[in-house]
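Yeah, one chain of the complex is gone here, protein chain that is, but the others are all in their spots.
Order of writing sets the chain letters: A and B. Residues in each chain are counted from 1.
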């Protein structure tokens, strides 16, 4: 517990700027736009690099619950309002607040959110333009359909490179989509993947040329929105029964994640990553996550 | 039950021409040709658009049972004799007859057929040239190997677009082959897919240039036919144990399908689809299934 507190304090110090940015926001990081009676767009904005903060999770969960009660809604498109980023990783400076977030039955709010998403009586579509990293990628894996900009989408699960366990569902979802070896490569390389490889691996549904992405997503959404809601939802339920990980697995991943906050490998890496963030600047590090994760670990090894 | 009867009556009226075509056929829609002592070809013909009728299911089941008893048979090739179509969807006008079809132990005959196919002591190969839609695609998913003409094969599961549940096994088979998101996309888009995307998704084993398809299939069949039958069958059984859905899942899908016959979304769509079939003509609708499913639902939404 002391180690956990030390880790969190270090994160909080190192990632001060991002956290302050997030905290000072008056408005929610999540906003909704009703495109038609059947289609809603859920937009995420937490500039400059779209870190997920506790408010994001709480607002997303409330939004998903609200939209689930709306009998007219058939499709929900998830997109980003911040250039260069889709959903990015959790704001590490806010860990104490993430850990405190629990749902109605005491489960981690994150688990409640991804469960609500996977069971929602609408089709969720991710329109992925920009970097999708860490918890942001794990959220993306909980959406129903994933369409990625061929030129602008980049995927990275950096946790292992930081000394953490990727506990938001990627160890449960990825092997079911990509097979054992590719899931392992993604998670232990902590490196950047472009949309073409993500498509080949089955990590995303399709890679779409960027100038066609918006049209592709709207055409798909509009088509589905004319179909019968009962038919859509029943098919989703039946496919979930075969292919969605049981909630117990996702819960177990959360426990592994919380354990990993006390791993010595994390404490070792925080000062090195912190110095790098200071020297290089957080914007540049975020935009080249795969490279800088590698550099930081190389420096650590030389010591 | 009254709703089911109404739906069936409407279908029967709307698809009159197709049904009459089917009913008036003196000969079976299924014929067999023994190519060699080890290889049999099972040919399907129910022009003009190769709708599956109850006789098709009954004859296929008898054929599979017969061939399963023949100790010389190692490979069975399934092909179509009708240009432009492989196995198409069920003839909706014949629903009352489909529902009545039960096997020896009271199970739906359809479930008996796909179970018999998956357990058959021979290798079934689909040579897919033309449209493969609805129940026809679900039959295709029960074959062992699927080779699709790159230029001429088209796949579509239109059920959701009609307001029905795709209950012939696609919700069980597709997620195991393509992953959750792609299976969901296929079933809820009710749209046309070409052979290249079907191959990329893992929906078919391979897409083969049309002018090489026959040779490719015969070369594969002839090679396998020289191997030891016990070896072939044991491998098939062991792979089934890992990757074939349990029969209880396929049975459950049938129940969901029968429930879906009473969905209000179906009753709403039947008159619109019926008018379209009348206005455009059934041949044109069948050949452009994805497009017309979309158009009919758009019209419905405008009302």
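Here, a residue touches a chain if its C-beta (ideal position, glycine included) is under 8 Å from a C-beta of that chain, and two chains touch if they have at least 3 such contacts.
Treat the numbers as computed from the prediction; the structure is a model and nothing was measured.
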Selected residue (touches chain absent from view) among A:37, A:209, A:265 or A:281: A:265
Of B:244, B:263 or B:292, the residue in touch with the unshown chain: B:244
Touch with the omitted chain, as defined above, among A:65, A:100 or A:180: A:180
Residue numbers in chain A that touch the chain omitted from display: 159-161, 163-166, 171-172, 174-176, 178-185, 187-191, 245, 249, 253, 256, 260, 263-266, 268-269, 294, 297-298, 300-301
Chain not shown, touching residues in chain B: 123, 144-146, 176-177, 199, 202, 204-205, 220, 223-232, 234-236, 238-240, 242-244
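Throughout what follows, only the chains that are shown with their structure count from here on.
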Centre-to-centre distance between chain B and chain A (centres being mean Cα positions), rounded to whole Å: 38
